[in-house]
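What you see is the complex with one protein chain gone and the rest in place.
What follows is subunit A.
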Amino acid sequence: VAAGFLMSGGGGNDVQWCFSQVKGAIDDDVAEADIISTVEFNHSGELLATGDKGGRVVIFQQEIENKSQQQCRSEYNVYSTFQSHEPEFDYLKSLEIEEKINKIRWLPQKNAAQFLLSTNDKTIKLWKISERDKRPEGYNLKEEDGRYRDAATITTLQVPVFRPMDLMVEASPRRVFANGHTYHINSISVNSDNETYLSADDLRINMWHLEITDRSFNIVDIKPANMEELTEVITAAEFHPHQCNTFVYSSSKGTIRLCDMRASALCDKHSKLFEEPEDPSNRSFFSEIISSISDVKFSHNGRYMMTRDYLSVKIWDLNMENRPVETYQVHEYLRSKLCSLYENDCIFDKFECCWNGNDSVVMTGSYNNFFRMLDRSQRRDVTLEASRESCKPRQVLKPRRVCAGGKRKKDEISVDSLDFNKKILHTAWHPQENIIAVATTNNLYIFQEKVN
């Protein structure tokens, strides 16, 4: 693991974060279709994809200003935009299927083209993103605009040649994986074998082969025989980064199950069950809701996994099932506000979380456009804000503090002043560098480590 200062991918609090870019409309009137629903870096970090509620995918590409120098600023510019999913109507069930992109996952690059999987509630699609910077010219039978020539006018023969053209990035759907899910898809995860991937809905997890669209394996099914006996649903699932036989899935009851596909074809019986006993003194009307896990992510080294529930982030050692090794409070000051958060539906918000490149820092979002960096190695945490007010180039982000009660200090913000409509649900960390992408409702902020 590189321990260099600049490009280490590590550090949370010795790192100062500064503004780099913001993408999206400036005005406060947010069009619903523009609401960002997923953010994901590709494996090299060169590409950054976002999906939105309108079914659109926008891919940004990093352009290094000066590659030769170590100290460089990189900018992400629009690389490709395409409509991934359209709204559909299931006539049989009288149900509308939203076009919102729930998740995007990149495939590791194998050739010149890039591939990603995008999914809405029901259908997963494999997209090929390829560049075209040359164009064949000099056809014998066709004009330049494509019209066919009158054969009688052809008197000479020439060999068509490739000539340079303006770069064009094309996105084409290569596979459509449909009709695999009765319930709403919440996760997709590409396997380390680069041949298969899993998709998870509320009650089932399917495994697909990337080449085969008309069949999938059902590997987990928690639907009870009698739906009236349903007590929990699957909330997230992910393949292990190195072991292609291992995956985990989290539940609405706050448990995580690790499954080994070598054990049986149907992994209804888990190999490991990760669960922390509930603190009975904290029991409230909303205990079940706040213990529901909204995201689960393996660490890059494959030894840990992180879970996010409404108020906290937990780091689990895969070898210890009975409790997490670390627990971080994201916004504990909300515990006394759960009732209002239930009334305005905020308590159902599904926050995601992510690791940095060397697994030393984790990040997750909160309200008021705040996001939290939790440094595991130094046991420190910081709250930062994605705001248009801190948008001057290279402006360093100032730590924010929330006053839970009592006297509010200068520069602190009180809990009652928090804007619960401004939530950061989706964040992503560059796999190697200290570059982060933070999605507010309809804007994408890119922050970088301060470079002297």
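Observations
Here is the rule we go by: a contact is a pair of C-beta atoms (placed from the backbone, for glycine too) under 8 Å apart; a residue touches a chain by one contact, two chains touch by 3 or more; residues count from 1.
Methods note: contacts and distances are computed from a predicted model.
Remark: of the listed names "Pyruvate dehydrogenase E1 component subunit alpha", "Autophagy-related protein 101", "Immediate early response gene 5-like protein" or "Prolactin receptor", the one matching the undisplayed chain in UniProt is "Immediate early response gene 5-like protein". Set against the missing chain, the residues A:289, A:311 or A:346 yield one that touches it, A:289.
Residue A:95 is the one among A:95, A:263, A:325 or A:396 that touches the chain missing from this view. Residue in contact with the omitted chain (choice from A:29, A:214 or A:343): A:343. Here the missing chain is touched by one residue of A:50, A:119, A:216 or A:235, and it is A:235.
Screening A:46, A:202 or A:433 against the full complex identifies A:202 as the residue touching the chain left out.
One chain is missing from the display, and on subunit A it is touched by residues 92-98, 100, 121, 182-184, 202-203, 226-233, 235, 251-255, 273, 275, 277-278, 280-289, 291-292, 335-336, 338-340, 342-343, 345, 348.
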